[in-house]
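The structure follows.
With one protein chain withheld, the remaining protein chains of the complex are depicted in position.
Going by the order they are written in, the chains are A, B and C; count residues from 1 in each one.
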Amino acid sequence: MSNFEPEIVAFCCHYCAYTAADMAGTRRISYPSNVKIIRVPCTGKVDAIHLMKALEKGADGVYVAGCLDGDCHFKNGNLRATAHVEKIKKVLEDLGWEPERVAMMYFSAGMGEQFAQGAKEFTEKIKSLGPSPASQTVGKAV
Amino acid sequence: MITAEQKPLQEIFGYIAPYEKILVVGCNECVTVCAAGGRKEVGLLSSALRLHSVKAGKKLEVLEHTLERQCDPEYVDQLKELAGQVDAIVSLACGCGIQTVAAQYAIPVFPGVNTKFMGASESQGIWAERCMGCGDCMLGVTGGICPVARCSKSLMNGPCGGNSSGKCEISEDVDCAWQLIWNRLVELGIQDRYEELVAAKDWRPAGGGGPRKIIREDLAASKIITEDMA
Amino acid sequence: MKTESRLEKVLASGQLAVTSEVGPPRGCNVDIVKEKANLIKDYVDGINITDNQTAMVRMSSIAGGTIIKQMGLDPIIQMVSRDRNRLAMQSDILGAYALGMNTMLCLSGDHPQFGDHPMAKPVYDIDSINMIKMVKDMRDEGKFQGGADITEPPKMFIGAAANPFADPFELRVMRLAKKVAAGVDFIQTQCIFNTDKFETWMKQVVDRGLDQKVAILAGITPMKSLGMAKYMKSKVPGMDIPDEVIDRLAGVAKEKQAEEGIKMAIEQMQRLKECKGVKGFHIMAIEWEQKVPELVKGAGLYPRPQV
Partner (left out) sequence: MQKIKQDEKRVLVIGGGVGGIKAALDLSESRKQVLLIDSDYAIGGLMTQLDRTFPTNNCDLCTVSPHLSATTREKFLQISPMTELTSLSGEAGNFTATLNTAPRFIDIDKCTACGECLKKFPEAVRFTPGLDPRAPTCMRYPQATPYAYSIDMEKIDDVEALKAVCKAGAIVPDDSEQQIQVNVASVVLSVGAELFNPGVLDNFGGGKFDNVVPGLEYERIMSASGPFQGNLVRKSDQQRPKKVAWIQCVGSRGINRHDVSYCSSVCCMYALKEAMVTKERFGNDIETTIFFMDMRTFGKDYEPYYNRAKEDFGIRLIRCRPHSIIELPDKSLEITYAKEDLSLMEKEQFDMVVLSTGFRPSQKTIDLAGTLGIDLTEHNFAKSGTMDPVTTSKDGVYVCGVFESPKDIPETLVQASAAASMAGTAVPSGEWVEDLSLYPPQRDVEGEDTKIGVFVVDCDGEIGQSLDIDKILENAKTNPDVAVAEAFNLSCSFESMEKIEGLIKEQKLNRVVIGSGSPRIQEIMFQDMLRRAGLNPYLLELVNLRDQNAWAHNDAPAKSLEKAFQLVQSGISGVRKAKPLAENMLPTSQNALVVGGGVTGMTSALELADQGTLTYLVEKAPVLGGQALNLSQTIEGDDVAAFVKDLVNKVSAHENIKVFIDAVIAEHKGVPGKFTTGVKIGARTEQIDHGVTILATGATPNRPAMYGLGELDKVMTQLDLDAILENDESKIKAMGQLVMIQCAGSREADNPNCSRICCQAAVKNALRLLDVNPDLEIFVLYRDIRTYGFQEDYYKTARDKGVKFIRFDLEHRPVVREEAGKTIVRAHDFILGQDIEIEADCVALSTGLVANTETNKELCGLFNLPKTEDGFFLEDHVKLKPVDMALRGFFVAGTAHSPKVIRESITQAHAVAGRARTMLANKEITLGAAFATVDPVKCAVCLICVRACPYDVPFINTERHSEIDPAKCRGCGICVAECPAKAIQLRAWEDDQILAKLDGLFERV
């Protein structure tokens, strides 16, 4: 599976992680194009269902990226997001999926480098896990 | 409120294994309030079932619907069309709702939650047992704290010797109900009442007398009359 | 005399009573019961047979009591409301009395959560206080709980437990009063280590005149070792073990600790003999029954009166 290119969705909060992603671009720090970002006002807005739906639709990995602990612009949305991600990890475990297919990350607006690093590491991780069962089926359907 | 918790996914997978098209039905009452079987949980469980079927390499179509209340036949009637399309139903309502659905549709109906207890919300995400439905409420003599539901031994004349710093002998996380009752009596200035012996409980109204039913003649009258006329 | 109980007779004679206990085996070996009973038989006025103590399955207390009765001794059968409803308890009481047992202890029992059958349904149909009343009604009114007459009522001498150290302290005497009101004849207390606190409790008992209505036997447990003292202090709920107990045991060499423990228990009994309202002792020598004679002698309570 060396040429496997995973589909990865990243839900990023407007104030911190999305800005960090912009900064990675501004500084031309490259990270895998597998990562596609969906902007949300706050990671606390990311419903656990969204993570499941992303996997259902064929994402091989999904992560939520919010502000650093204590920096959330809406007090504690990032901690709620963490709880949602943890819940979905448990569900995946019950399903016999690798829980590592979902993750939570934290960046401040200035952490472009770290954003790229996180994207890289997550992509590597998913590559090593291989395609998700759903993406295989979706792939076959096309 | 009746509280419930989602069943282990593996158990639900086991129930639905033989079927290719199922309906997950939520209830917008108690189980929504305790975040076990509302629209959101229906969505999450449906997603999980789909992902599971994909992993298992089997065909599975999952429909989703949430009723206003699953323990009323009129609401359950609304499932008619959807139920006609599926092989089986997973209900996320409490045991009352599940049985109402099962009574109305001639396809297998499986529980998606474990119905737990009648409880109150202590804070966001935490519910605690408050009532056992003993049918003969004694809160009037115990300062508004129920020893039947909240004392591990349902003692009528507690506390037992296991009370340590106000916590029950079974766990430090459980308050000693009789300590609470005593505190409350003191707070209300009626601690003298403590020494009145509370007689052994008659368990008939609690279900000892068989399955219970309430018939409100005034409300049920028209129904009875209609039936009689028919 | 309400009953034929030897304990009642000793108490009525105005002398200090002594009881101890035997835990039935986790199997059918009759000899174990006999062996333990033989160790203490001349030194006590009654022998408690525990009822699935700490919610672990053991030979039934009535069966154990029967063996002891057959040895010519005086069993005190314990009965917990955890495992039986009213129906079962009353029938067991009839049976026990029919087999010659005339003294019993009414308890609610440790919760099954503690024992080896946490999955079992706890019954708790009635609590210990209502159980006292039930036994009293059987004896004095000749009535079953359902209201029917008993053709030949069981004449049980009724005991119960009290824990002066459980929380809240201010309720401990009041709850004893409830047991007295329910008709209890004697009380065996939880093991006492904090003697000062026990005396405070006793004083309140005496002040309310409860000692006139019920005979209180002070619970005595000798410490086998420093380790045991520390374990009981930290791990056993409802135990009040003051630092001086720990310090005193820690102050002697390890091999002398058992001896020191016995010495401490004897001193304690001597002190409590003077305590107003104390009518005797209930010695719980956990897995150390062979030390009961030494304790009874040491406290000057030997020989036991013949009644």
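Here, contacts are C-beta pairs under 8 Å (C-beta built on N, C-alpha and C of every residue); 3 or more make two chains touch, one makes a residue touch a chain.
As the structure is a prediction and not an experimental result, all values here were calculated from the model.
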> Of the chains that are displayed, which are in contact with the missing one across the whole complex?
Replying inline: A, B
> Which residue, B:28, B:99, B:114 or B:183, contacts the hidden chain when the whole complex is considered?
Replying inline: B:28
> If the missing chain were put back, which residues of chain B would it touch?
Replying inline: 28-29, 32-35, 38-41, 43, 66, 121, 123-124
> Touching the missing chain, which residues of chain A?
Replying inline: 5, 7, 9, 14-16, 18-19, 21-34, 36-42, 44-50, 53-54, 57-59, 67-68, 70-71, 73-77, 80, 84, 108-114, 116, 138, 142
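The criterion applied here is as follows: only the chains that are shown with their structure count from here on.
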>> Counting only C-beta pairs in contact, which chains form the busiest pair?
In response: B-C
>> By mean C-alpha position, what chain is farthest away from chain C?
In response: A
> How many angstrom lie between the CA centroids of chain A and chain B, rounded to a whole number?
Replying inline: 36
> Measuring from the mean C-alpha position of chain A to the mean C-alpha position of chain C, what distance in angstrom results?
Replying inline: 64
> Where the centres are mean C-alpha positions, what is the separation of chain B from chain C, in Å?
Replying inline: 41
>> Taking the touch rule as given, give the residues of chain A at its contact with chain B in the complex, in rising order.
In response: 47-49, 52-53, 55-56, 91-92, 94-97, 133-134, 137
> Inside the complex, what are the residues of chain C that reach chain B?
Replying inline: 81-82, 86, 108, 110-111, 113-114, 122, 124-130, 133-134, 145, 161-163, 166-168, 171, 174-175, 177-178, 181-182, 190, 237-238
>> Using the touch definition from the top, list the residues of chain B that touch chain C in their complex.
In response: 152-166, 169-171, 176, 179, 182, 194-195, 197, 199-201, 203
